[in-house]
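Would you mind keeping the following structure in view while I ask a few things?
Of the protein chains in this complex, all but one are displayed in their positions.
Chain IDs A and B follow the sequence of writing; residue 1 opens each chain.
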Amino acid sequence: MSASVLYDALGPRAKRRVAVGSIIAVIGAIAVLALVTVQLEEQGQFEQEKWAPLIDPSDERFPLVWDLMFEALGNTLIAAAWAMLFSLIIGTLLAVTRVTAARWYRWAVVGVIEFLRGIPVVIAIFFAARVLPEAGVDLEPLWFLVIGLTAYNSVIIAEIVRAGINSLPAGQREAGESLGMTRWQVLYLILLPQAFRIMLPALISQLVVVLKDTSLGFIISYPELVRTAGFIVQNLQNPIQTYLIVAVIFILINYALSRLAIFVERRLSRGRKAAVPEAQPMAATTVTGAGAGVGA
Amino acid sequence: MRLRGLMVGAVTALVLPLAACGGSDGGDSTNPPANEAASFEAGTTMEKLNKAGAVKIGTKFDQPLFGLKGLDGKPVGFDVEIAKIIAAKLGISADKIEWVETPSKVREEVIEQGKVDFVVATYTINDARKQRISFAGPYYEAGQDLMVKKDNSAITGPDSLKSANAKVCSVTGSTPSENIKKYIDPANLVLFDVYSKCADALRTGQVDVVTTDNVILLGLVDASKGEFKLVGKPFTKEPYGIGVTKGDTKFCEFIHETLEEASGNGGYEKAWKDTAGKVAPDTPKLPTLATCS
Partner (left out) sequence: MGVIIDNIGLYWNGFLTTLRICVFAMVGSLILGTLIAACRVSPIPPLRWFGTSWVNVFRNCPLTVVLFFCAFGLPEIGINGAYFVFGVLGLVLYTSAFVCEAVRSGINAVPAGQAEAARAVGLTFGQSLSLIILPQALRTVVPPLGSVIIAMIKNSAIAGAFGVGGDLFDVGEVLTSARGEAALPVLTGVALGYLAITIPAGLLLGVLERKVAIAR
């Protein structure tokens, strides 16, 4: 945000006004923070007893708490990794078969996609965890979570892949076909590799969504971060403190992933055409926005 | 807000490793010793488990005093102790037990599918459940009660809830949450996934009453450092049983023998005093056991 087109370089009077505005904004923020702090203090939320097991390494519960936290973080990451992998595979299959296969199949795929896009992820997870056992499918909670997440995210990824393929210049496909390649060869050797490069930022953003959605595993007793925080809270009676730590963990990881997505995007756009102006920094995000939107 | 539950967790955390080091009798000194000489009739569940030397037991991981997963990852509570007594009688020491989390909604399912060998999880015996599984026990009888703030004198029992227009908190999909619907306007019922959230809501004044089985409420009263009290008029009977595969009469009878023996030799009383007894004033007697079928 160097020079915004929305306002001029500031003159002396405007500078003064901005300074006053800044001060008011900062004072307002401090006032709200102070008010919250006082209230929390009154409720005893800063008591050593509530914080020590989380932040004081000399507390005897500290290693136990963090062992649990890291185990839970591992569970969160494992679920997200599997869900992302399966979503990528199934999503890509959905996307490529949707453009190539027979008409009845296309209709079926569109139906499934619309169905899964229209229901909440949490219902998809619930569905997997409650209906599959009734049908005699016996799995660990991890896999029900992965199935639920995959069902939802694979259709999102299918849309991202389709957008990626469609964004390639028609000449790529034509050149492949003129060399005598089959439709599948064109797809696998020419279109998909390029499409994935374009899609990479959008895929990383989707990973953020998947990571956040693993927290819904608490509904089916999968011991990820949010549910494990629940166990810790029942032992230590410090819900505010523990969930604050969980929030910070999620925000740090997801923020890092978002930065990675932006970095990859810049690398890619620099690599392909050196002269892309910064005028359209949202190009790749639009792909994400259209397909992914907000996950939970 | 320092509390007993936390100390229990800390104490077990300290005691367990020590006990493991000093253990020479095949089990922890805090756990009932495994019955190594046990032998059972061929073809029974007992023989199968005894031969395997390991058992999978379903319990709750989020029920203070009965089955609560501690910071060391191991569940503690009265249900857990009862389960250990049964396992010991089968010749299986406490460290060979695999604990499986069984929240209320999956209990019948996991027994039917054989994911666990038996379930001890504040499991009320009722006819609907008997359609799918069999119960041994009861080993404890609870009753649904109400918990309110110390200074609340308006609420004296379930019948006073409506006139007080009280907001009532319980756990999603639980039997108490269905029972209480008879007494209040459904719009005044607030549901969470665990009772500790209800206790938080009661403390901050978001709800007026928390309802569930009295022993569970006792744990919350204890944790509140005198902020909450029980109304003290249980209005249902909740006999807790041990869930086993439907029709496994021999295993049920074996569990009955074990419970009676534990009641006679003080094991039952010790299990209670080590867990729920820390907050509940009276040690219960083992209720009259039902006939196995």
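Before moving on, here are some points about what is shown:
Note that in this section contacts are C-beta pairs under 8 Å (C-beta built on N, C-alpha and C of every residue); 3 or more make two chains touch, one makes a residue touch a chain.
None of these values were measured; they are calculated from a predicted model.
Note that of B:60, B:89 or B:197, the residue touching the chain absent from this view is B:197. Only one of A:52, A:94, A:121 or A:261 touches the absent chain when the whole complex is considered: A:121. Across A:98, A:162 or A:212, the residue that sits in touch with the chain not pictured is A:212. Checked against the hidden chain, the listed residues A:97, A:172, A:194 or A:254 yield one contact partner: A:254. Considering the full assembly, B:205 is the residue among B:43, B:205, B:226 or B:281 that touches the omitted chain. Residues of subunit A in contact with the chain left out of this view: 1, 4-8, 10, 14, 18, 21-22, 25-26, 29, 35-36, 39-40, 43, 45, 114-115, 117-123, 126-127, 130-131, 134, 208, 212-213, 215-216, 218-219, 226, 239-240, 243, 246-247, 250-251, 253-255, 258, 280-282, 285-286, 289-296.
Mapped onto subunit B, the interface with the missing chain covers residues 104-105, 128, 169, 172-175, 177-178, 186-187, 189-193, 197, 200-201, 204-206.
Note that in this section only the chains that are shown with their structure count from here on.
Of all residues in subunit B, those touching subunit A in their complex are 1-3, 5-6, 9-10, 13-14, 61-62, 64, 68-73, 101, 103, 109, 113, 115, 193-194, 196-197, 200, 223. Of all residues in subunit A, only 44, 47, 49-50, 53, 60-61, 64-65, 67-68, 71, 133, 138, 218-219, 221, 230-237, 239 touch subunit B in the complex they form.
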